[in-house]
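Omission of a single protein chain aside, the complex is shown with its protein chains in their original locations.
A and B are the chain letters, set down in written order, and residue numbers restart from 1 in every chain.
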Amino acid sequence: MTVIYQKTKGLQDTPLHYCPGCGHGIVHKLIGEVLEELGLLDTTVGICPVGCAVFAGSYFSCDCIEAAHGRAPAVATGVKRTHPDQCVFTYQGDGDLASIGTAEIVHAAMRGEKITTIFINNAIYGMTGGQMAPTTLVGQRATTAPLGRDPAQAGWPIRMAEMLSTLEGLVYAERVCVVDIPRLNKAKKAIKRAFELQMAGKGFTFVEVLSPCPTNWGMEPLEANQWLMEHMAAYYPLGVVKDTGGVTG
Amino acid sequence: MRKEVILAGFGGQGVMSIGKNLAEAGVEEGLEVSWVPSYGPEMRGGTANCTVILTDERIGAPLVDHPTEIVVMNRPSLAKFEPVLRPGGTAFVNSSMIPERVGRTDVRAVYVPCDEIAEKLGSPKVGNMVMLGAYVAATQVLKVETIEAMIHAMFTGRKADLVPMNLAAFHQGIACVTF
Partner (left out) sequence: MQKREIWKGSEAIAEAAIRAGCRCFFGYPITPQNEIPEYMSRMLPQAGGVFVQAESELAAINMVYGAAASGVRAMTSSSSPGISLKQEGISYLVGAQLPAVIVNVMRGGPGLGSIQPSQGDYYQATRGGGNGDYRTVTLAPATLQEAVDLMQDAFDIADTYRNPVMVLADGLIGQMMEPIVWQDRPGRSLPPKTWAAEGRRGRTHNNFVTSLYIGAEECEEHNLELNRKYAAMEANECRWEELMTEDAQLILVAFGTPARVAETAMRNLRQEGWNVGLLRPITLWPFPTARIRELAGKSHVKAFLDVEMNLGQMLDDVNLAVNGQRPVHFYGRCGGAVPHVSEVEQAAQKVLEEVQ
C-alpha cells in the first residue's frame, strides 16, 4: 500500500482545541510541515503567545516556550542570541503582536533578530471573547465596539507587515491567507522562505496570515472565508511586502 | 588610625580622581578603604565631591558627618564643608581659586596654590596632584613612595611622558606643607 498523505511529524498527536473554521490549525500544520521538510524539528525552539494559540506548545513537535502576552519576540531574542545555531520562531496573534507587544516586535525587527515571526491576523480577540483588536476593520463589530469600530474613537486598523517593513533589520515580509488550497500553498511557500532566510542568517522574517475567526465574527466557516477575502484582503493586501533576502541555499 | 576625608571641587579639577588615588594607595599599604562619590543632581551644578576613608579597622559607615580632613578646590566647597570639619581636623585649601582664609580657629588650614604651581609646571591639569602631595605630606598616612609608584603605573605607553610632570606636581605639593 502506498501512503499518499500522512500527518506531519511537525505536529504532536494532541487534538487541537480550535473552533471549527479557525485558521490556527491550518497554520500550525503548515509550520509543522515546513519544519519537517527543512529538517529543523530537532533544532527549533518555538515561542508561543497568549491568546487562542496559548496551547501551541502542546501541538508543535519541537521544544517550545510559553511567553507572557506580547513578549514572544523578547523571549525569542533571549533564546536565539544564546543559541544562534537553533531555529527560533514566534507565533503571535493580533492582540499579542499588534497591541500589547508592539514594542517587542518593532525592536526585534529593528535589531534584525534572526528569528521568524508568524503573525495570525484575524481582526478580533478570540480567546477573551470577541473584543476589538488593533486590526479590527472600520465598522466591524466587536464586544468592545458594539456599533462597529469607529475611527474617531478607536483609530484605524494597523498594517503590521507594512509598518515593520520600513525597518532595515527586516529582510522578508509577506501577507498570506489560508482560505483555499492555492492560497494555502502560497502561505506555506512564504513560511518556508521565512525559515530559510532565518537559517541563512539574513535577518528578521515575518509572515502575516489573514485568518478567519467564524466564532467571534458570528459567521459560518465558508461565509467567514468569503468575508475575509472581501473585506480583510481589501484592507490588508496579500502578497510580498518586502523581500531583500536574496537567494538562499 | 582613621582618616575620613571629603574632597570637593568643580568637575574637571580632579577631586574624584585624587580621592581614588588615596583609596588605591591605601589598599596598596594594606589599609581598609572606601570611596563614595556624590552622584546625581548635586553634580549638575558643577561641584563634585567624594568621601574617602582610610583606616586599619572595619570601616562601617562609608559616609561621614564630620570629616577629619576636607580638601577643597573651589569656593563653594569651602563654604559647604568648613562648618562640618571635625575640631582639630585639617582643611586643605586651593588658594589659587579660594581667596578666603579658613575662619575657624579650632582647625588647621593648609593653603596650597594648586593652579599656580600647575601652570608654572606647564599643565593646568596637574593641580590635583599638587593637592595630593600636600595631603600626603601633612597627614603622613600614606608613604610618598606608594604614590610615586602609583603615578608611574597610571601613565604608561604613550602617556608615559606625563609621569615627570605629575611627579613634579606631587612633590611641589609636598613642599607646600610646613610643619
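Everything below uses one rule, namely that contacts are C-beta pairs under 8 Å (C-beta built on N, C-alpha and C of every residue); 3 or more make two chains touch, one makes a residue touch a chain.
Values in this document were obtained by computation on a predicted structure and should not be read as measured data.
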{"item": "Chains shown that the absent chain touches, full complex", "value": "A, B"}
{"item": "Which of A:52, A:74, A:178 or A:241 contacts the chain that the document leaves out", "value": "A:74"}
{"item": "Residue touching the undisplayed chain, where the options are B:27, B:79 or B:175", "value": "B:27"}
{"item": "Residue of A:6, A:82 or A:153 in touch with the missing chain, whole complex considered", "value": "A:82"}
{"item": "Touching residues on chain A - with respect to the absent chain", "value": "12, 41-45, 47-48, 54-55, 57-58, 60-68, 71, 74-79, 81-83, 85-87, 103-104, 106-107, 111"}
{"item": "Residues in chain B touching the chain absent from view", "value": "20, 23-24, 27, 32-37, 39-41, 58-65"}
